[in-house]
Every structure is written in C-alpha cells, then in structure tokens.
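So that we are looking at the same thing, I have put the structure below in structure tokens.
Note that this complex is displayed minus one protein chain, with the remaining chains in position.
So, chain A:
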C-alpha cells in the first residue's frame, strides 16, 4: 500500500513537470496563433487585438495558472480556431480511437499469446522455425499495406468478399453501436494482426527463456508434463513481463494507430492532434498533449502496481531492477 501511495505521489509530480514542459514548449516553438488566425495580410493592429482577446499578452505565469486552474476542474479550454470546447473535441476523437485500440489489442492478444505459446510448445524444429517466420512476416508488414490488403479482401464495394465498410465512422457516433463497431472491424484487424505478431515474438522470447529454466524442470520433476509446466508455471512467471509489454503497447497505440486511422478515414486522436498542431491551435494542443502524457503515465502506474501484485519478490524490494540484479 505504501508503494501505491508513493507511486501516486510520483505520478502527480510527473504530471506537474509535464504540464510545465508542454506549456513552455508550445510558447517557445515558432508560429504565433494570433497572426495565423488573423491571416497573412492582416494589419498589426488586428493581430494585437486578437492577442489581447486570447489572453496571449498576459504574463506567462498567469496564462499557465489560468490553464492549470481550468484543467483541475476538468475544463480543458476552448479551441482557439473552432470555438468548440476541447473536452468535447477530445471526447469525440477518443470515442473512436479507444474502441479501436482496445479492439485491436484484444485481437492482438487473441493472436499473439496462443501462437507465442504454441511456438514454445512445438516439439518439431521445423514447426518452431515456421512460427518464427510467421512472426517475422507479421511484424514486418507495413500498416498501410496490411490495411490496404484487408480492404481489397473485405472492403465493401472494392473487396473480393466485400462485406465490411472500409471508410469513415458513423456521423452520429455511437448512437447506433452496431454500425459503429462494424466500421471499426477492418482497422482493428489491421492493428491486431501487426501488434499480434510482435506480441507473439515477445511471448515466445519470454516463455522460451523460462521453458529451459530450472523453474520448469522443477515443475516437471514434481510431475507436470512439459506442456503443463510451460502453460502453468512458465506463463505465470512470464506474466509481469507480458503485462509490461501489453501496457506499453496499449499506450503507444494511441498515437501509433494514426496511419490506420488515416487509411480508414477515422477522425481519431492522432489525426486530430496533427490537425491541431498544423493549425497552431495552442489551447487544444497543450491540453491534448497533457492528457496523452497523463495517459502514458497512468498506464505506467498500473503496470508498476500489477508488477507488485504479480511478483512477491518485489514486496520488500525498492524496484524491479533490484530483484533482477
């Protein structure tokens, strides 16, 4: 419990640090919001007026605390360009990206974990080599090409078996959950296959190391078959490692699926961020970056706590590194 509290405090401190860095970086980077909004040929007075209006001529400290104060109450500000609240902007994008990556990750786990186990369990060297090749091929498929292939196979109107929509997301979002989910199947499959291949490699490596370890010999000497020992003892011991990999993969998918979102014309988080950066939409970008960083940190926190729960050796140690030393 003390560990969780200490870790939470660290989380808060890190969030504060990130807020400062994000805020400062966006002020240092070139490109003035007011002059972009006013247009290229706008007179200086118009730009100054806009700056005044947007509060950009106030002291930086005051601007920072305005932003932070609002953040704490859950108000992420208003997009300078569109006038929409950033909360609703991010909410709309997240309602596409999160289901997409969760679905993608579930597919990846359904592919990667069993295949990784099978690759370790296979007795024949040929079968093991075949799994190895499969993992390499799956992992080296460029996302764009893999997605295109799936569209050509299953995409409505263009595919060989054209049964699934390949472009866009229902305008009314999740009002009709059925059509929303259907529109995410092809992109989620694309993500799932690619991430699944790398998850398979991780599973195979982590489990393969354990399969030749004394822990497995011990379990077998007690009366387990090799398969039982690898699936019971091996998987359990590989769990902390797999939790880390899955957690970090999940976090990186948020922006990592941008290419897929582009291909399938899904207005998700990654796409939105790029648009907002291009528009110099200061308030939107700084809130988005802050939330992304908080999400990454949050996943890290969950992974760390899970590690504690899964590995009794960590109970008295300061860190994972100490145990491995």
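Assume a contact is a pair of C-beta atoms (placed from the backbone, for glycine too) under 8 Å apart; a residue touches a chain by one contact, two chains touch by 3 or more; residues count from 1.
Everything that follows uses one rule, which is that contacts and distances are computed from a predicted model.
In the listed set "ATP-binding cassette domain-containing protein", "Dipeptide/oligopeptide/nickel ABC transporter ATPase", "GMC family oxidoreductase" or "Germination protein, Ger(X)C family", the entry agreeing with the UniProt name of the missing subunit chain is "Dipeptide/oligopeptide/nickel ABC transporter ATPase". The residue touching the chain not shown here, chosen from A:60, A:110, A:158 or A:218, is A:218. Listed residues A:164, A:188, A:233 or A:254: the one in touch with the omitted chain is A:233. Contact between chain A and the unshown chain involves residues 123, 125, 212-215, 217-228, 233, 236-237, 310-313.
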